[in-house]
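To start, I am sharing the structure in question, which I have written as structure tokens.
All protein chains but one are shown at their positions in the complex.
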Amino acid sequence: MKYFLKKTAGLLATLLAVSFLVFAAFAVIPGDPATAMLGTEATPARVEALREELGLNAPLLVRYLRWIGDFLRGDFGNSYRYNMSVMSMIGDKLPVTLTLTAISFVLIVVISIPLGVACARYAGGMLDHAIVVANQIIMAVPAFFSGILITLVFGLILHLFVPGGYVSWQQDRLAFLGYMIFPSIAIALPKSAMAVKLLRTSILSEMKLDYVRTAYSRGNGTRAVLYRHVLRNALIPVITFLGMALADMVAGSIIVEQVFNIPGLGRILLTSISNRDYPVVQAIIVCIAFLVIAVNFLVDLLYKAVDPRITLD
Amino acid sequence: MKTKAIRRFLLTLVCTALTIALSGCAGDKAGGTTSRISIGIPQDIEDSLDPHKAVAAGTEEILFNLYEGLVKPDSEGNMVDALAESHTVEEEGKVYTFRLRDGVKFHDGSLVTAEDVKYSLERCADTSSGDPLVPAFSAIESVEITDENTVRVTLKEPDNEFLAYMDAAIIPASNDSPETNPIGTGPYKYVSRSPQENFVIEKFDDYWGTPANIDEITLKVIANSDTIVTSLNGGAIDMFVRVSQSMTEQLSDDYNVLEGTMNLVQAMYLNNAKAPFDDVRVRQALCYAVDVQEIMDIISDGKGTQLGSSMFPAFGKYYMEELNDLYPADPEKAKELLAEAGYPDGFSFKLTVPSNYQQHVDTAQVIAEQLKRIGVTAEIELIEWESWLSQVYADRDFEATVVGLDASSLTAPALLSRFVSDAGKNFVNFESEAYDAAYAGASTSTDETEKTAYYKECERILAEEAANVYIQDLPCFVALNKKYTGYEFYPLYVQDLAKLKLADGQE
Partner (left out) sequence: MPGFKAGIFMNHKKSKNFTAGAVLTGVMLLFVLAGAVWTPYDPEAMDKTAKLAGVSLSHLMGCDNFGRDIFSRVLKGSGTTLLVAAGTVGIGTVCGIFIGALTGYFGGLVDEVFMRINDVLFAFPSVLLGLVVISLLGSGNFNVVIALGIAFVPSFARIVRGEFIRCKNMDYVRSARLAGAGHLRVMFVHILPNITTVLLSSVMIGFNNAVLAEAGMSYLGIGTQPPHASLGRMLSDAQTYLFSSPGYALFPGLALIWMVLGFSLLAEGLKEN
């Protein structure tokens, strides 16, 4: 109980810190929403009037406290650019990113764990060699490059999907899911390769430890040793990695979004940073921070579940 | 027990899948005979949808289809009557009287009244937000309704070019939220938008003029320019305006490529207040060093129109082709001038370029290479467009930049007013008494030929003083699927989507 209280306090502190940092960052970087909105039509008088209208002339701290106040009341404010409530913008785009992340994550787990175990079990064999070589190469290929290759092969040659033909989930759920599959593969490939490698090496180094010898000497077969004893311990770095991969996908699927022209959270975030549309940036980053912390929390819990010796305090 | 649960789960799964599939089919059926087109746009229409507040060129060119003014430009650039049935100009351009067309409807079904016109014009002229929303409207003395079908606009001073600004959109006075609920009179009306995804408009059935041909238009945001070609070839979009020369070479046979001009003045704009660019000889040296033909050859296979001053050919009577020859490519002459100015070994400067405009980034690279020949080093620094707006444009904190400036209306001041010494938009800090005098002469003159002569004098001064290193009006390539025809180029930054239609034999 005390543990959860502590975690929640940590969560709130982090969200506060991240939101303040974003505010501070916007105070430091050049450009403000008023000049960005007025473009080449800007004259000093109009910029000033717009700044006043948007409430940008108040001191940083005042604006921050104002934002926090609204935020605590559940009001994320309005986008300067779109005149839309930030809540509805995020509500519109978050499912896109989450779907992409979910499919990719399932793919990573489904591909990497069996392959990693197989590699370790038959280490030195043909399958292992083939996978190790393939892994090295996949990891060395830049993410957007594999995205382009997938577009080329599955989109333009095999016509399995229409490149750039994104369909929103409100419009047609099935088509939406269908379109998400190939981008998910592009995200999942390099991460699966890394997970396979991690799992393989992790299992192999665990196998060298004393408790494995003990387990063998007690008359356990390889299967039993592997699945009952080794896998548990060997999964720790993989769980760390998967957790990070999950957080990474939520926070930064922007490259794949760009290649496949998916209007997800990443793209809104990027354009809002450019437009200096603070309310949107604020809300998205707080949202991402929340998800990242939640994932990390889950990872910590998983550590404990996998290896009861680990204490959470 | 366990199997039962699994079975139930599977059943639910199948049902859900079916529901999804069926709802998908239903969606398809609804659009049997409606004609559609998907058009890719490089940036979202993320501006205000309020026609008087929207400033991004990308937004304005689309809003052209939603809103109309009393007059509006045709594809030749002439101002023709739109919501006005006819207009008269009196007292050498001091009084403009517009007779309104009968029975014109807004998208919400209400009729356009003289009150709406007065409301819209006064809204544009309103100075409560600092400057008027349409800067030229500061010249308006009064807007009066003389009878229920006539509106009279009186100016403070006579200006026989003022009609060009009367394309300001007429909106209903009753609309409280024009930013998000755009109601105009144009051939297309707003349907929906999804940030960074799309913007949907449909044909307005009660349009007063020649109706649009295509029923529904989806403008899809293609934020990553590298995916334009794949999106076109894969069929996700049917049209893209302003593709690059290299993209056109990769398009499949399904596409026609139409060629026009972008109608902007691309130049290396110099901060005339900063050393060494405060010395006219240095500026001239740069003009001699830059070989425009070579730039065009490298960037777009020789296509493009060379410019010698802040004016492009679409302006017809003002454009002076002879100014192009003022500075022929001549590195030797450039070196001499530099030596005279006290820089025999050249110098180095920072060339700031907005990174979202590939053409300008490419041009800057060629320029940097050409300047090496005279010992001048241009260090290119890419910068976000929004940072450019605040640092370069608003704060004038730069040495040189490569951009293209377009004209907001087809009047000479749209391009020339910014070079008046104390103009708010004079971001290059150009200062010339002769220029100010010539420009003032043009503004006060009411005689057509005299006015033109003054404007030409302005252009000549800009060229001779080498205010900037003028380069070109960029070529504009439009990729259009062969299923459609009817695209028209305008001398202004607009896309007239109502003219698009299905090619023969398509449905």
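We just call them A and B in the order they show up, numbering each chain from 1.
Operating definition for what follows: contacts are C-beta pairs under 8 Å (C-beta built on N, C-alpha and C of every residue); 3 or more make two chains touch, one makes a residue touch a chain.
What you see is a predicted model, and the numbers here were worked out from it, not measured in a lab.
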{"item": "Among B:V89, B:A173, B:A339 or B:V361, the residue in touch with the chain that has been omitted", "value": "B:V361"}
{"item": "Option touching the unshown chain, where A:V18, A:A215 or A:I262 are the choices", "value": "A:V18"}
{"item": "Interface with the undisplayed chain - residues on subunit A", "value": "6, 10, 13-14, 17-18, 21-22, 25, 28-30, 120-125, 128, 136-137, 139-145, 148, 152, 190, 194, 197-198, 201-202, 204-205, 207-208, 210, 221-222, 233, 236-237, 239-241, 243-244, 247-248, 251-252, 255, 269-270, 273, 281, 285, 288-289, 292-293, 296, 299, 303, 307, 309-311, 313"}
{"item": "Missing-chain contacts mapped onto subunit B", "value": "225-226, 229, 244, 246-247, 249-250, 294, 297-298, 355-356, 361-362, 364-366, 368-369, 379-384, 387"}
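To be clear about the criterion, only the chains that are shown with their structure count from here on.
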{"item": "Residue numbers on subunit B that touch subunit A, as the complex places them", "value": "17, 20-21, 23-24, 27, 40, 44, 46-48, 55-56, 128-131, 135, 177, 179-180, 194-197, 220-224, 226-227, 230-231, 233-237, 384-387, 389-391, 393-394, 405, 408, 424-425"}
{"item": "Complex interface listing, subunit A residues touching subunit B", "value": "29-32, 35-50, 53, 79, 81-84, 89, 92-93, 151-152, 155-156, 162-166, 168, 171-175, 258-261, 263, 267-268, 271, 274-276"}
